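Every protein chain but one is kept in place in this view of the complex.
Moving on, here comes subunit A:
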Amino acid sequence: MKNSRRTFIKLAGIAAAGLALAPRKGLAAEGHEPVKVNATAIHAKHWAMVIDTTKLNTAEAINKLAAACHHDHNVPHIEGKQEVKWLWHDTYPHTFPEQENPHMAEEVHERVFPLLCNHCQNPPCVRVCPTKATFQRPDGIVAMDYHRCIGCRYCMAGCPYGSRSFNWGDPRLGLDLGNLNPEFPTRMRGVVEKCNFCVERLAVGKLPVCVEASEGAMHFGDLMDPDSEVRKVLREKFTIRRKPSAGTEPSVYYII
């Protein structure tokens, strides 16, 4: 199942080949060795995620995914209002503040929902960033260059979903240094960070950590490909997105 999914994602993405490495174009242009696209990289015209909240709706289950994501990306553990988080959970009223009604199905209202960056199609965080440290890749992923970010936190004011965290202090103080993921860099203080849709894994042909760990409750694929898995579930199930009124067109869909 996983293999066939990868194959069609690959096929769908041929047109977009190389785009995954677009941010590195500058390097190549400066005359360093040519950058090669990983042969196993998977591509899409627009990556999207569908979360099945009928299957994934408990704090424990979501915490497990968050732990996997945070370990994989060396996200520091910090308590309090200056915390850093890429994936977390919250209640229905907090997740969909404008989409409540007083007589909602209790079962839905009591679920907890996984939250992460929505990788919006019209991302205000990209619009406001003064240095292009936050940028949108051609495959729709809203990515960050931690080395360029000046820490002005305009993107945090701009994001209507509270998806971004800032390293108020040294993030390495909040990391278990004996248990780092050597494959992914740690950050320094004074920069913003957020979920990156696991671009580093897509580049080597793997799906996002949370999707892999979700045991089928999260779907990931190309929104522009009518035959993709995400389009299939979107066709079959009723889904909603967070804060549609903000006009950002989130790429994360929730099956209710």
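The criterion applied here is as follows: a residue touches a chain if its C-beta (ideal position, glycine included) is under 8 Å from a C-beta of that chain, and two chains touch if they have at least 3 such contacts; residues count from 1.
Here is the rule we go by: contacts and distances are computed from a predicted model.
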item: Missing subunit (named according to UniProt) among the choices "Acetolactate synthase small subunit", "Chemotaxis protein CheW", "ABC transporter permease" or "NrfD/PsrC family molybdoenzyme membrane anchor subunit"; value: "NrfD/PsrC family molybdoenzyme membrane anchor subunit"
item: Selected residue (touches chain absent from view) among A:57, A:228 or A:248; value: A:248
item: Sole contact to the chain not displayed, among A:67, A:104 or A:156; value: A:156
item: Chain not shown, touching residues in subunit A; value: 80-84, 90, 93-95, 97-98, 124, 126-133, 148-154, 156-162, 165-170, 188-192, 243, 245-248
